[in-house]
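Quick one: the structure is below, and I'll ask about it shortly.
Yeah, one chain of the complex is gone here, protein chain that is, but the others are all in their spots.
Read from first to last, the chains carry the letters A, B, C, D and E; within each, the first residue is number 1.
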């Protein structure tokens, strides 16, 4: 396997899944081509102004920014459905339409969902 | 609290929630008025011909039948959406429309979801 | 004194519900009696020796709630399945002090005697 | 020999994924090498002393897989958070023999060296 | 904290911790729409409802949101809401002293 697509479909903070998925994506860098796909409630991860200090949990938007080598695709219909289109999104996230999102999933050697 | 409404919205067998919810409903009998509401994927619990011997897990339809004092309401739109309307359903389950389902939730003293 | 019962079904860390329950119980204990029933995966919450890198230790937080008077009970079937064994008095060598493993029959008893019931789970 | 990697993220009993993974691994071990990576709540699976009333003991089943050659590794961050401590060789006094607590870096290594990868979780 | 009994009476209270597209949110919003007087507490992923289209939550419903959860998620409320630090004190007060109905989703 030379490329891996990590699909996130749950919102950040409410569960450990977003953090766990980013951590797995980060340690996969250098070994494989890594894509993180934000789909459904995973799209909330792209919101730009997260400040999790009061929860004493790492800032997940900052983790996205810190690992610029991870290709981050945000599924546009999910972003639009959630009213996020006009919000400030994390700069490293690339808005792609459904076709491009599915093509990226198909062209990775391996799909991982948490 | 004199009445409790247990809302099941996940499918049986795939998770422990359906079993856990029925177990909690069963031990609540005698103390309180007990309603189990099947909503969304919880509607699958009403399928009549379950045979879980090969999984070595208790038959959840039989648990419903064994505790006839539990009022079981199946949310009709959920049943219809899942193609269950023409299937044989557990005899103790009462098909109710959305209005009646919501009224039953509102008129119980306490709502529990697992 | 009025009683609030909180029912949990998720383990610690995987969801934030253990932590939300802590915040609710923390607020409630100032004026009310608090029951917490740990069902299904929530029986993992009071485990000793948790050492999370990025979160608060939920076991310690629940121990603190018990010290402040919260009655915290874990379902015996769920606990046994997951490897937590109970002593005769319901305590467990795997659990923080003050938290007991008990029968599911405690759940309706708690609900019946409560003025408010909050269930939190995924 | 080709390698199959299974990634799990749920604990035992609450979902059926530990058991489905067992059935997949059981079939695969007849012809292939099998890796299993236990992530998030799945670090509860290899715990000693599980005693479920209505299900098979998933800990015992995974021990059997390890005996048959499956490489079963649990994420160290997730395990420490949930109270499972590792000895120097990665074994744990809380775990069945043959199952090790290891770094998350093992996950991409397992994936990279695999011919098939199956992730199972809620 | 002093309680104004008149204000608390017959107020239905909802605690919602699920994001907008979830089925549990959907049931919660159905019950909310049927309530004559309601207060909605948003915690955890429930705070994403503050990004919703106007009208999803009845205009007459009072909305309170947990401050740390709003901040963590980077949510800029699109709808009037009290974003409070004493969120859980208020919630507990309402659950225990109100005599309307209470639902958690």
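FYI, contacts are C-beta pairs under 8 Å (C-beta built on N, C-alpha and C of every residue); 3 or more make two chains touch, one makes a residue touch a chain.
If you're wondering where the values come from, they're calculated on a predicted model, not measured in any experiment.
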Chains still shown that are in contact with the chain withheld from the display: A, B, D
Footprint left on chain B by the chain that the document does not show: 11-14, 40-41, 44, 47-55, 57, 61, 81-84, 87
Residue numbers in chain D that touch the chain omitted from display: 2, 4, 16-17, 20, 23-24, 26-28, 30-32, 115-120
Missing-chain contacts mapped onto chain A: 7, 9, 39-40, 98, 102, 105-106, 111, 113
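Please note the rule applied: only the chains that are shown with their structure count from here on.
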Chain whose average C-alpha position is farthest from chain D's own: E
Chain at maximum distance from chain C, centres defined as averaged CA atoms: A
Selected interface, A-C versus C-E, where C-beta contact pairs are more numerous: C-E
Chain centre separation (chain B, chain E; CA means) in Å: 27
Mean-CA-position distance for chain B and chain A (Å): 36
For chain A, residues that touch 2 or more chains besides their own: 13-14, 16-17, 57
Interface hub residues of chain D, defined as touching at least two other chains: 13-14, 40, 55, 77-78
Those chain pairs that satisfy the touch definition: A-C, A-D, A-E, B-C, B-D, B-E, C-D, C-E
